[in-house]
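One protein chain omitted, others in place.
We just call them A, B, C and D in the order they show up, numbering each chain from 1.
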């Protein structure tokens, strides 16, 4: 039994077929980078893992059991934006994760319990390097700091899977580099299973232990919505040897003409 | 007489000193990349070149004459966002540039004049590769296509100076590469003088014939606003030899610890 | 005022004034205006007070109103006004209604809903006098006349003073008893056509045309049920409803009746009462030292300050009609 | 079991749920009406559905003997004319002053605070002044609507103009546009859909002022009729009139939205 099994999964919205024939298995502790043209269904796939969308056909098993059909604590998520609560300070943003489970009725905890949660939250905040900003509101943080906060939040629940949807897409290149260091560090220390969507192929290869390329194999010019995207490449780059093998792949994918990411430019 | 002369220019907003002691000259046809930490005054500098802001001290001479104190046809601009008119199609967006000068009263042109402008606009649209999207509205275009449109618009007026404020900041890496090809091409063909602000140091070195790094040399921890930024490096990378010399500079600037861009992260 | 040949007249919906609407739509007013070679524009108001205010502000040359409002609004604002036509007096058209109580005395201590400072208020004061009570024994709640019927149906309300048609909507209700009505004080609540004195002096034609038209219309209405049906519809009810309202209104169908009412001694007495009430409630203006501050001229003599006459009852035009001289 | 917030009703259930409150309301009304009529058959407060139908027939489908007109349609026409005229003028004023105010700092400095204060004056309180200033014919009624809604539209337009990205205005200037050209080629077309949105928002107030104005001085109109028969508490007439006004208000709102969607597709991109 694999950690996560995706068995013949299809997904359509109405008439539009988005994804088709996905058959994939993932082991615990893998870091899967997902790349592909804009609108090809990467976020849709992530939403299925999250439980926000339901596959039209097929099944997704987590540790042998079908995925719960709504977001829950097993799966953490960081979006490109809006993943933190603007009305809470950094500390409160992280503490709220444990407050939810400890105060089902009131939504707030007090006294000793609160001190405990605070201690735990402070640790996670420290892990992402936000201790100096403990009492700041998100709008006082830079984009990179907000994403760190979102990660700290997600880690509080010790999720089995961490989903990242273009987590660094809105950041400046310099800050991205820092975030890469951080996320790799966190991945290794916590033995997390991570799924990350990115538009930056280099980033995908740099961080992932595995890269999935989403693309449409079949295409009907008369009915562009008739066929969905599949995972056309599934590259294991966990070992150094694989990595250098894949270097060529990167270059191949990065030349504008064959680059799937470029397709939407050809209006 | 240089093309553009910046003589002892200072700029402050109220108590906050933003820029100080700028003494720079630029020859016609140069491509100046400007990098520096967020908030150090790059946009402010661009706004002074544009005529939107007035320097507090000193003077800026264009071909020996002081700069006109409001935006005009001599200086084209492309912002990171919102540089095109959402209510006009691609063709209309480019045509409007010449409609302004030809219909002072009505704002619209008709008949033969219109056909002329249309022909001219179509050429520029073709130059940026937007011909297939001639009759689309900006919201139907991708981010990259919108920026191409903004460039075509600006070119219609044959500006003496083209100002670019993080023109590719909101684009995906793959699309950026394409845009780099385009802008270099346009720069060389039109013998333009370009000023470009960027957050991506690599991009700055790749495109520019000259790179300015903005940074504060003097710093008073008690009064962070007391001193302004200056141009701390002025690198000529127009020839290949200079370019390789500068490679080291890039690497030096790119290491996170010394990277001025990273400063805002140290909250 | 200068002589002119275009005039505007306003009126509001009330049983005794519906003939003006008929006169307008049937062309009778136009006929009389043509006869005197003038133009008369007739404007209907939904809101009674607004019509008087407009007249007072000088937007209209003539307006329908009651004797009390003629005193407290135009006259108290020193817009010298002349009563051109005394059309009718309320003879049961106003009433005090109590809920679940049978006698007027029972009103003591209650909240009374009425249009404050209106002729209803005056009528209530007269009613209270008749049983030896004063306004101090009750509490007045200002309530819009359009909503008084709805107000009566509300559980908070136990006493109302109002006039027709609202009155006839309230009295049939099982809980309602009409403990006092205006037939007990006949001739005190008068419905008038009031004209700006200066305008009338400069343009007697206007007075002649209006009076002539008025008596032509009401002369026919007693016998012409089709005519009354039209008036009924325009006032928002049907013939039966309208006839019921007419029954409690003492119309002066002939100019002779009106002239003899106006020349009677009693009118001066009534106006003195009204002036006293108005003064007590501050309606004659802050500068009024006593009830006689504003003089009222009646054929039987002047009430109050002779040097400051602002309201005049002038039967001469009705007399012309009676004499057939129009 | 999903969280309640994650449960999306099926289309059938959704349709049922939508109708439910209307059905309950009708049902509750008919019970209350029957109870009142059983107690007093002449009660007018909650007329039965047949009584209401009768009234509709009388007003909408029977010729008025006197004028040969159909009261209901005559009232509708008069009111629609007034509100249409009022709101159109308001929109034009709002567009013009709002655009100028938003674009020109000098003008804004002078007018903006004044208009803010004006917009806070409750028009109901100055009704008497309005009537005396503007007379009593159609103008006064239309003026009340204008005074009640124009300041709001002006302020809205002004803030909409100021919210347009500065980048666009600068871009236009670098393309050689004069202030006038910026106004008519860049700003005007972009705030047109916002004007429609603003008009939609003020429609409720416009109806309120229309009814208030008609209540005081009018000879026809939906508000006039309601106030006229209110003296007799003829709810059998008032109810259909109220429902009709609500329908008209809805139709106006709906068509404005559609017009905006058809004419300004680029504005509604976000709503896709």
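Methods note: contacts are C-beta pairs under 8 Å (C-beta built on N, C-alpha and C of every residue); 3 or more make two chains touch, one makes a residue touch a chain.
For clarity, every value in this text was computed on a predicted model and none was experimentally measured.
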Touch partners, limited to displayed chains, of the chain removed from view: A, B, C, D
Chain not shown: contacting residue from D:52, D:175 or D:212: D:212
Residue, one of A:101, A:188 or A:232, that touches the chain absent here: A:101
Contacting the left-out chain in the complete assembly, out of C:53, C:162 or C:235: C:53
Interface residues of subunit C (partner: the chain not displayed): 49, 53, 56-57, 72-73, 76-79, 113, 116-118, 139-144, 147, 149-151, 153-157, 283, 285-286
Subunit D residues touching the omitted chain (full complex): 3-9, 13-14, 17-18, 20-22, 25, 45, 103-106, 109-111, 113-114, 117, 119-126, 128-129, 132, 152, 169, 173, 178-179, 182, 204-205, 207-208, 211-212, 215, 223, 226, 230, 233, 235, 238, 241-242, 245-246, 249-250, 253
Those residues of subunit B which, in the complete complex, touch the missing chain: 69-70
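By our rule, only the chains that are shown with their structure count from here on.
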Interface with more contacting C-beta pairs, comparing A-D to C-D: C-D
Subunit B-subunit C separation of Cα centroids, rounded to whole Å: 80
Touching two or more other chains - residue numbers and ranges from subunit C: none
Set of subunit B residues in contact with two or more other chains: none
Inter-chain touch pairs (all): A-B, A-D, B-D, C-D
